[in-house]
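All remarks here apply to the structure that follows.
What you see is the complex with one protein chain gone and the rest in place.
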Amino acid sequence: MSIKVRFFASLAETVGRREAECAHAEGLTVGEVWARVTGEPALPEGVLCAVNHAYSTADHALGEDDEVAYFPPVTGG
Amino acid sequence: MSIKVRFFASLAETVGRREAECAHAEGLTVGEVWARVTGEPALPEGVLCAVNHAYSTADHALGEDDEVAYFPPVTGG
Amino acid sequence: MSVRIASEPFDPYDELRAAETALGERRRRVGAAATFVGSMRDFNEGEAVESMWLEHYPGMTERHLEGLVAAARARWQLDHALIVHRVGEVRPGDPIVLVAVWSAHRAHAFESCRHLMEELKSTAPFWKKEQAASGARWVANNTPGSSAEFEPR
Partner (left out) sequence: MSVRIASEPFDPYDELRAAETALGERRRRVGAAATFVGSMRDFNEGEAVESMWLEHYPGMTERHLEGLVAAARARWQLDHALIVHRVGEVRPGDPIVLVAVWSAHRAHAFESCRHLMEELKSTAPFWKKEQAASGARWVANNTPGSSAEFEPR
C-alpha cells in the first residue's frame, strides 16, 4: 500500500516537489510520513496538514488509499 | 415673525394637517409651539422634533424664520 | 455624492458599479467593500403586505444621512461611502435601502457598514406605511439590530 503525499505553496518550493508517494505507509502517522518523505526528523511548527481533504493533526494514523497534504498558513481572501 | 410648522407620517394624520404657521413665535420653545398649534397641553411622549432639519429637544427656543417639525419614531431602512 | 433619496425603484448593483467607476484609480488601493441591501418583504407581523408607502422629510433626511456618513468617515478609514434609500410606493422584493462602504481594511468596511445601517434604522427620518389585506397601517417600530434578540433556532 502506498499513500499519496502533496505539498502546497511555499512548502512545495522548500521541499522541492509538489507530490510524492510513500510506500508501506499504513499505520504511520501524518508526522511520520513527513519524516519519511522529506528526511526531516519532525513536522516543523507552522506546517498544516490535511488527510483526505480535511484538516488533520500530526498524530493521525493513515489508512489505505489516504491522501495526505502539507501546507503553510493560509493567506486567502 | 411667524414660524413654519410641519407634521409627518402618522402624526400628520392624527393632527389632521401637514403644515401650519405659528405667528409671534420668537422665543417660544418647541414644546410651546406644539401646544399653541395643536391645542394639546404638552408634547406627547414619543413625538420627535426637529428645528431647521436637525433633531431638537422640546425646550429649544425658536428664532426668526425657523422651521420646526414633529414626527413619530422613524421606521426606515 | 454619497447620499441619494430615490423616488423610483433602483438597482443596487448598478449603484455599486457607478460608485466604483467614480472611484477610478483609487479603487486599486481600496481592497474591501462591505454592502447591505434591505428589500421589502411580502409579510410583516404574520400578515401579507401588498405594498408600502415610504415617507421622508425632504432636506432633513439628506442632511441627516450626510451627517452619519461624515461621522463614520471620522471614526473609520473609509475611501468612500454610499447610501441610497427609496421613498414613495414600494412593492415586495423592491430594494429599500443600500449602504456600501469602501476601505483599505476589511474590519473598517464591515464595522462602518453595519454601524451606518443601524444608525439609519434608528435615527434617519423615514416612515413606512404598509398596505395589507386588512387595511393600511403605519409601522410602529423597527426590528432589532442584534441577532441575540431573536429566538435561538
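By letter and in written order, the chains are A, B and C; residue numbering begins at 1 in each of them.
By our rule, a contact is a pair of C-beta atoms (placed from the backbone, for glycine too) under 8 Å apart; a residue touches a chain by one contact, two chains touch by 3 or more.
All of these numbers come straight from a predicted model, not from anything done at the bench.
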Shown chains that the omitted chain touches within the full complex: A, C
Quick one: which of C:10, C:57 or C:76 touches the chain that's been left out? C:76
Spell out the interface residues on chain A facing the chain that's missing from view. 6, 8-10, 13, 50, 53-55, 69, 71-77
Identify the residues of chain C touching the omitted chain, counting contacts across the whole complex. 13, 16-17, 27-43, 74, 76-77, 92-93, 104-111, 113-114, 117, 143-147, 149-150, 153
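Here, only the chains that are shown with their structure count from here on.
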Please identify which chain has its centre, taken as the mean of its CA atoms, farthest from the centre of chain C. A
So, what's the distance in Å between the C-alpha centres of chain B and chain A? 72
Per the centroid of Cα atoms for each chain, what is the distance between chain A and chain C, given in Å? 48
Centroid distance [mean C-alpha coordinates] between chain C and chain B, Å: 27
Which residues of chain B are in contact with two or more other chains? none
